[in-house]
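All protein chains but one are shown in place.
We just call them A and B in the order they show up, numbering each chain from 1.
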Amino acid sequence: MPKLKVILLTGRTIDQGKGKEYGKLSREYWESVTICFLDPKDLKVLEVKEDENIKVTTKSGSVVMKAVKSARSPHPKIAFIPYGPWASIIMNQKTHGTGMPSLKGISAEIEPAPKGKVLSLSELLNKHYKVKKS
Amino acid sequence: MDLAINNGKIVEKINENKAKVIDASGMIVMPGGVDIHCHIAGTDVNTGRLLRPEDHFRDVEAKTAVTRSGVGYSIPSTFTTGYRYSRMGYTTLMNPSMPPLEARHTHEELEDTPMVDKATYPLLGDWWFVLEHLRDGLIEECAAHVAWIMAATRGYAIKIVNPGGLEAWGFGSNVKSLDDTVPHFNITPREIIRGLCKVNKLLNLPHTIHVHTNNLGKPGNYVTAIETMKCVEDLAEENRPNIHITHCQFSAFKGSDWQTMSSGAEEIAKYVNHHNHVTLDMGQVIFTNTTTMTADGPFQYGLYQLSGNKWVNHDVETETSGGIVPFTYRRKSAVNATQWSIGLELALLIKNPWKIYLTTDHPNGGPFTSYPTIITWLMSQAARKKTINKIHKRARRNSLLTSIEREFSFYEIAIVTRAGQAKTLGLTQKGQLGVGADADVAIYNVNHKLVDPSKKYKKVRRAFKKAAYTIKGGEVVVKDGEIVKTVSGKTFWVDVKTSLPLEVNDDLKRKFREYWTVEYENYPLRKGFLHNPAPISIKAEV
Partner (left out) sequence: MTIVTGVTCPVCGTFCDDIELVVENNVIVDVKNACAMGAAKFLNYATHRNLKPLIRKNGELIETSLNEAVGKAAKILADANYPILYGWSCTSCEAIRVGLELAEEVGGVIDNTSTVCHGPSILSVQDVGIVSCTLGQIRHRADLIFYWASNPWSAHPRHIERYTMFTEGRFQKSTWKGYISRLGGVLSRKRLRRAANLVLRRDIPATPKIERHLPYTMFQKKRKMVVVDTRKTRTAEAADYFLQIEPNKDYELLQVFRMLIQNEELNVDKVAGVPIELLEEVADVMLDCKLGVFFFGLGLTMSEGKHRNIDTAISLTRDLNQRTKFLIMPMRGHYNVTGVNVVFTWQTGYPYAVDFSRGYPRYNPGETSVIDILSRGESDAGLSIASDPVAHFPREAVQNLVKNPLIAIDPEVTPTTLMADVVIPSSFMGIETEGTAYRMDHVPLPLKKVVEPPKTCLSDVEILQRILSQVRKLRRTSN
């Protein structure tokens, strides 16, 4: 399967901004934060069409997201993911003594994930954070 | 003699059997201290706190059963500020620089400053409405607007800083003299000062205009200071003050550059000794590392260029500017040592202590915790000598202090640290212990009959550093320099009633959107914002 090394940026989008005001449990929010914007040329290299699933992996972890063609191209080998619980799985928590984790400019690898599923919010919380508590 | 206190006021007499008795024999009893000019709240002060974590690391106060924790040194956090002033016997503080747009901030911080009564002065010398109305000669319209903004921002007095210069700084320039024209506004600093002096009179405000002169901090600026005082001479009446020049030390430099800089205190003292329409405060410098902060944006930029220290600039739309630069005053710097001498020369050469008050323009000249040291310099030639012997040779040679023998008495100290300040502020119930005054009392453990302050100045300093008792509003809040009870003070502000209704008409409402980026209805503080307001009702002449 083709793989692509990218630099990952996380940030705000207007849809994510609207979605979080609708509520973090809303469909609008889920749709706005489980996507990864890629340059159309990068999509070709990965042999992935828009709306198909991809797996994004960094040193900190990996997560399955939906690929979206970026309207902001050209930006080859740069991927953009909106802030949210999915982006948080793959962020680098090292602060290098500044208190600030690295949330932009992270090295990542992207590959197609035709069999992968984009988790729902509760599935994601269960998978990564479920803790037995009394 | 005995002092009777009931319900927060000094009274004629009370039932001694039911009263708490404090034996202050052998100690000095004064009204609670009043500080006419100390930067303790607002955007500039708080950004200064943020700028200088290194200032806080070395000076911390842990939480106790009675007090909140905090940090110092030159810009203490709010709780610590209130506690430290109270420990020195101070009970009333005036925050001298409030950008009107950010009034909420100043008042929120003042409310978190415990133990003292307070007030604040909105910065109006470069307010577009003031500039436009005065340019067009509309004194009464100007007065009505000033009354509105005083109420909207819960202010106490008209503060003017480098008039005209702050507006010029909006595009990066400054004004150089009282007769320079302010760019885009066709008005001079002289016209601004005179205009606001007239406005102050029309509004019957309790304090005079409070002025930080043009050309602050420039060698040769003593000429500007005297011209500023002169320019409202003809507007004075009945020998009453109509202008207050603040932190005068910074405006009392002679010379044409830093090599030739020397003291202009003598000339200023001469003028003040012969005129009764002026009051001043010292702005004394201490040899320490401190933080300068004023609304004088261009001056602060100049200080950054001189020192290379970190620099904060904060321009406020339509109204004013501001800047912060950390600074160290050094004994071995000829200029700093001369500055140190100037402050004291002013106080000692001006004969009438009711005309000049003890301040450091905290924290610009040094933190307020250095007031006891300044008191010893005023009271003891020996104390002055000790410091003079350590300063730069040239400054020592030129300083007038070596030839001044005057030493303040305790009575004169009481005037320059409380009574005079209260009088010029128009706070009739402060700074005095007559019947009807607020029961704000400071008791210092030094016996004026036994202790000669000229010789035993260290004892005097210790006594003023930690009050034996501080009484605020009739309650004992400090004992032996420790806080025993916390109280919140009141916030004074002037509620001026003009004969024209205070409702600003649609024209101003429409102009609001053009002039500011906030809505007209969101600008004034809403009713109930202050938790302990003490409005002073005034009827204006307009």
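Note that contacts are C-beta pairs under 8 Å (C-beta built on N, C-alpha and C of every residue); 3 or more make two chains touch, one makes a residue touch a chain.
It should be emphasised that the depicted structure is a prediction, and the values quoted were computed from it without experimental measurement.
**Student:** Hey, which of B:Ile5, B:Cys38 or B:Val71 is the one touching the hidden chain?
**Tutor:** Checking the options B:Ile5, B:Cys38 or B:Val71, the one contacting the hidden chain is B:Val71.
**Student:** Looking at B:Asp452, B:Asp480 or B:Glu519, which residue reaches the missing chain?
**Tutor:** The missing chain is touched by B:Glu519.
**Student:** Using the touch definition up top, pick the residue from B:Thr181, B:Asn313 or B:Asn398 that touches the left-out chain.
**Tutor:** The single option touching the absent chain is B:Asn313.
**Student:** Given the full complex, what residues of chain B touch the hidden partner chain?
**Tutor:** 41, 43, 46-47, 49-53, 56, 60-63, 68-71, 76-79, 101-102, 104-105, 108-109, 112, 170-172, 184, 301, 304, 310-318, 324-325, 514-522, 526
**Student:** Could you list which residues of chain A touch the chain missing from the display?
**Tutor:** The list for chain A reads 7, 9-14, 17-19, 21-26, 60-61, 70, 72-75, 78, 80, 83-85, 88-105, 121-122, 125, 128-129, 131-134.
Everything below uses one rule, namely that only the chains that are shown with their structure count from here on.
**Student:** Taking the mean of the C-alpha atoms as each chain's centre, how many Å separate chain A from chain B?
**Tutor:** The computed centroid separation for chain A versus chain B comes out at 56 Å.
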